[in-house]
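Removed from the display is one protein chain of the complex; every other protein chain stays in position.
What follows is chain A.
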Amino acid sequence: MKKGITTVLAGMLAMSLLGACGNSSSDNSANGGSSSGKVKIEFFQNKAEAKASFDKLVAKFNEANPNIVVTQVNPPDAETVLKTRAAKKDIPDVVGLGATDTFKSLATGGVFEDLSSDPVVQNIQPAYADMLKNYTANNQLNGVPFAANANGVIYNKAMFAEVGAEVPKTWDEFIAVAEKFKAAGKNAFYMTLKDSWTTLPAFNALSSNIAGIDFYSQRQAGSVKFSGTLDEVAQKQLQLTEYAQKDIFGKTYNDGNVAFAKGEAAMYLQGVWAIPEIQKANPSIDLGVFVLPATNDPSKNKLVSGVDTLLAVSKTSKHQAEAKKFIEFMLQPENVTQYITEQKAFPTITGVTQDDKSVEGLKEAFTQGNLVDFSDHYIPAAMKIDTLLQEFLQKKDIDAFTSKLDTEWDKVADRK
């Protein structure tokens, strides 16, 4: 009996060794490229919501280019996976990423190709290209903006009509609308603060409009402090929680999408990326989006919009020509249109517009260029601003929060 087990084990071991050899040899031929006839390109992206849309485009590309095989990789917690792979110097050929702090640090770390002289860039709206250049501060364009997003207030039109509320243009009107729902015994907002990142859409809208984006470069220079500057932002964000459902810290983003789709709240402080998920839960919902009015001056209330997905090419990729070809394909107007229609995203190339009815409310801001960037992208990731906000909204102490932002900022800067 015992002998039998040993034989089986030895056999398994031998098999697994052979298996390992087999894997490594096929990997080699993939890296070698032409030896097997087909070039394999790994396309790594971080948007779980967009997986199906990308799959369609990838299939279309593979069909049109029989010599290239693009495979999409979309793991959970993709940004961390990417950083872990970067630590191993194993960067995917094409990377699709938001313009986040992860992109910023990888790009400054010299991981991506400079694409500023690439012909695909000519068609890009300069505002978005400049945004990416600002992040890296080396005047290189380390990624091509592919789609933009916007961060506003998603609202249930039927519920607005029920209580006779109008889309608010100022902060006071916004609070008045929330009061109206509260008086009617309804939840004005649905908050999902168990997922700490969902504190960010409201924070970005408030802080980008009230404190501004320049604040962060001034903070870096040391001429301003969070305490004093961010008090109003913190106070307003705290005020919004008064109009939300109960147990706001126990609900997750997925809970929120379903609950909002079922009409459990009138407004949802989220980016447009949540719309496809909400519609999946309730295809017949009649919803709209408006710009979160952070101040009482309607002309100063800008829409928070940034690069939702950018496409970057690894510096160490062995197939840069093919990788660039894929990016060029993705940026063709018909493919961009297909993607933004499915994802309710906004185009970054000229000549294409987002005409979907649900995001009509944001069109004016886009045509007038009334846009401002996400402020959390300017805060070092090591500070974990989302965690700090989550803690603040529970403790409700504005002074402690803003002074903690200062100490955390200094601490992270000191460790560099």
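Observations on the model:
Please note the rule applied: contacts are C-beta pairs under 8 Å (C-beta built on N, C-alpha and C of every residue); 3 or more make two chains touch, one makes a residue touch a chain; residues count from 1.
Note that in this section contacts and distances are computed from a predicted model.
Chain not shown in the complex: UniProt lists it as "Raffinose/stachyose/melibiose transport system permease protein", one of "Adenosylcobinamide kinase", "Nucleoside ABC transporter membrane protein", "Response regulator" or "Raffinose/stachyose/melibiose transport system permease protein". Of the candidate positions A:83, A:133 or A:300, contact with the hidden chain is made by A:83. For chain A, the list of residues touching the undisplayed chain reads 79-80, 83-84, 86-87, 101-102, 105-106, 108-111, 193-196, 246-252, 255, 380-382, 384, 387-388, 390-391, 394-395, 411-412, 414-416.
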